[in-house]
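The complex appears here minus one protein chain, its other protein chains still in place.
We call the chains A and B, going by the order they appear; numbering starts again at 1 in every chain.
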Amino acid sequence: MTAPTLPARYRVAERRGETHDTVTLALQPVDQPIPAHQPGQFTMMYAPGIGEVPISISGTGPGAGLVQTVRAVGAVTRALCAAGQGQMIGLRGPYGTHWEVDRAAGGDLLIVAGGIGLAPLREALLAALGNGARYRRIVVLIGARSPAELVFGQELGGWRRGGAEVEVTVDQAMEGWAGHVGVVTQLLGYADIDPARTTALICGPEVMMRLTARELRALGVPAARIRVSLERNMRCGVAECGHCQLGPLLLCRDGPVISYDVAAPLLAIREL
Amino acid sequence: MTAPGTPHGEPVSVAGAAELGGHAFLRGMPDAYVAVLARACRGTAARAGHRFFEEGGTADRFWLIVSGHVALDVSAPGRSRLIVETLGKGDLLGLSWLVPPYEWQFGAIAVQDTMAFELNAPAVRAACEGDPGLGYELLRRVMPAASSRLHAARIRMLDLYAAAGQAGDGP
Partner (left out) sequence: MEDAIQPGSTALMEATALDQLFASLHDAGFAVIGPTVRDGAIVLDELAAASDLPFGWGVQLEPGGYRLRRRADSAAFGHSAGPQSWKQFLHPPREKLWSARLADGAFEIGADDGAAPPRLAFFGVRPCDLRAIEIQDQVLGSGSGNSRYAARRDAVLIVAVNCTEPGETCFCASMGTGPGAGPGYDLALTELVTGDRHDFLVDVGTPAGASVLAAVPHAPAAASTVDGARAAVADAAQHMGRSMPAAGLHELMAGSHDAARWDDVASRCLTCGNCTLACPTCFCTSVEDVTDLSGDHAERWQHWASCFDLDFSHLHGGPVRVSAQSRYRQWLTHKLGTWHDQFDSSGCVGCGRCIVWCPVGIDITEEVAALQAEAQQTESGRTP
């Protein structure tokens, strides 16, 4: 067999606009589906003829289907966001490390999401809600730019009914917004977490993850029980192109989910 | 919604020193100082919609929020009130009472029913003038609260959740 890893073909079964620049695509395999994945892993999504980008899987089903949420920030992601129902795109993967939600069982699960960072965390939350009895508390703190840029906004009610405590804050309020206004770390103060029992999963812009992790450390959550999802330029997804290095780590293989005790010293080095 | 113009919420009870000392903001403050503050303090319950203060008003009170949700807002012509930040349990509401000319820079309104300790600003300022030890204990709690809000405001200004420039595809 001399063929390199090829994109598997998936059709857009359904598309849902989340915000002005973010779309969630429900995908169904055309041929053989890619292997089963764990929450936190990503695929290389292929916009035919244009290119590939790494996108964390945000959901599963129905059947062998996958859900991926894409923000239009460049040529490839714009093409993916424009894909209509029935259109074919490619997926390679799943790649990378996962949130290890099961390991948090028996304690409190804290999920802190900033902006589009909620997409890689959604499956972790759904997995935990599916196993709700195994967690004492499931707390979800979400930061968004504004109420109009909140992704999965229509799912929050369902998450609350499923047993999660969900709080949302925005950087900029809009008329009619009756929720929190401020940075997501400010919500930690109201959440009253028990640092001894908490495992925290954080995803969002790197500055936001650093600040949130720092705040959690100040509250006494051990670094080994804080997990972040890191990003660098990715090309191959299979540890052969060298792009996704962060010091000793290859993020497509040793990440994107990294424990904060490993990540902290690396994130502290400028231009690493 | 409480009718506009009501200057205070309804007082619930005169806060005892013990209750005040239990508030997160005053954690660790020596009992003697808490007692001084308690003499200038009363509990208050505000209904959702109650306006604590308006921009430009005299900053003659401040609050330690016990529960609920308060929004700091600003008025601009042609736009309804803009919320700059919200505060909740454990937060200090009001900073301008410490900064001459003691005038509110923003307005504040209860978004939900809110319970708080309301303190008399001129009385507290006078007590601090008389006892710098009390002043220091108070300021070393006010400063981190103010610093954390400055920090948060700077972070929000970075607009981290916005998409970066048009160049190329990020991962």
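Here are a few things to note about the model shown:
Here is the rule we go by: a contact is a pair of C-beta atoms (placed from the backbone, for glycine too) under 8 Å apart; a residue touches a chain by one contact, two chains touch by 3 or more.
Because the structure is predicted, anything quoted here is derived from the model rather than measured.
Considering A:64, A:88, A:156 or A:264, the position touching the chain not shown turns out to be A:88 (whole complex). Note on the undisplayed chain: of the listed residues A:192, A:240 or A:261, the one touching it is A:240. Only one of A:51, A:65, A:195 or A:222 touches the chain withheld from this view, namely A:51. The set of chain B residues touching the chain not shown comprises 164-168, 170-171. Residues touching the missing chain, restricted to chain A, are 1-7, 9, 48-52, 73, 84, 86-88, 90, 231-233, 235-243, 245, 247-250, 269-272 (touch as defined at the top).
Just so we're on the same page, only the chains that are shown with their structure count from here on.
Across the complex, chain A is touched by residues 69, 71, 80, 82-86, 88-91, 111, 148, 152, 155-156, 158-164, 166-171 of chain B. For chain A in complex with chain B, the residues that touch the partner chain are 21, 51, 53-54, 71-77, 114-116, 143-145, 149, 169, 171-173, 175, 177-183, 185-186, 189-190, 204-205, 207-208, 211, 231-234, 244.
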